[in-house]
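Yeah, one chain of the complex is gone here, protein chain that is, but the others are all in their spots.
Here is chain A:
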Amino acid sequence: MGKDFIKMKHSKILIIFFAFFASNILHAEQTKPLRVMSIDWTQTETLIALGIKPIAMAQQSGYEAWVKAPAIPSTTADVGLRTQPNLERLSELKPDKIFISPMFTSLIPKLSHIAPVTNITLYKQDNISWDGFKTFTRRLGDETNAQAEAETLISSSEKKLADLAGQIAKDTPPLLMVQFMDSRHVRVFGANSMYKVAANKIGLETAWKEKTNAWGFTLVGIDKLMNTKSQIIIIKPIPVGAAENLQQDLFWQYLVKQSGQPALIVEPAWSFGAIPSTVRFAELLTNTLSNKEKQ
């Protein structure tokens, strides 16, 4: 009987212990948010837009210069270069989950020692569209227990874009969206680019029909931009010196004259971003176009 008692006691203790731990874990899950981080700026951007505070990110100063919004929470640590995040620092931060994009697959053997690594693809040929962005956002939401936030982000963005579409003049010609690399070379954005998704969502077409790379652009000399009846949109930043050169460049002036519209300059969003960047760019674009109408 003594034995039985001990047995019972044991199992009781076990049950009590188990219950205690389980409640602890459940408790922790409810109060402590998942500690996640991402190497990729597009993922970081989306995570922050979902209301998650990533514990770490890579190349913070670069994000601030190129992605700009949404703003990085003050609690987010910088782990250095995207190509080689500082592993010691990352392991001290004890993340629960690390997100990467396929560009950084070579980091998996190292990163997986720190936390489970989730590889999410966005930028690849024929994947960049509003549906692609939605899938990407939902996937990140699933991975971070933020399904509801993902749906909210998607629907509020769609509403916002629909509003913007209403402000666009119906007779706007197709857009030739270029970003100057130096005074003679541009990235022209076309199929598979975030800029095209943004333009299409507000009811505009893109003028560049040539093949683009997985990031949605073609790098060309400006001599390849002839014969496009379009509205030229210059996406900032314009490299130093290029603006002066363009004013003196006979060929560029001929191109602008031929397009039939003065070229417009738009503030940039992250060229390889997802939903937050798309909405931001759509706003900037709408503002620029409607300012032009007013003039």
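Operating definition for what follows: contacts are C-beta pairs under 8 Å (C-beta built on N, C-alpha and C of every residue); 3 or more make two chains touch, one makes a residue touch a chain; residues count from 1.
Operating definition for what follows: contacts and distances are computed from a predicted model.
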Item to check | "Cytochrome c family protein", "Iron complex transport system permease protein", "Bacillithiol biosynthesis deacetylase BshB2" or "Sodium/panthothenate symporter" - which is the UniProt name of the missing chain | outcome: "Iron complex transport system permease protein"
Checklist outcome for this item: Out of A:Leu34, A:Ala69 or A:Met103, only one touches the absent chain, namely A:Met103
Next on the checklist: In the whole complex, not just what's shown, which of A:Leu87, A:Ala165, A:Ala263 or A:Leu284 touches the removed chain?
Outcome noted: A:Leu87
Checklist outcome for this item: It is residues of chain A that touch the chain not shown, namely 59, 62, 65-66, 77-89, 91-93, 102-106, 108-110, 113, 123, 180-182, 184-185, 187, 210-211, 213-215, 217-224, 226-227, 239-241, 244, 248-252, 254, 258, 272
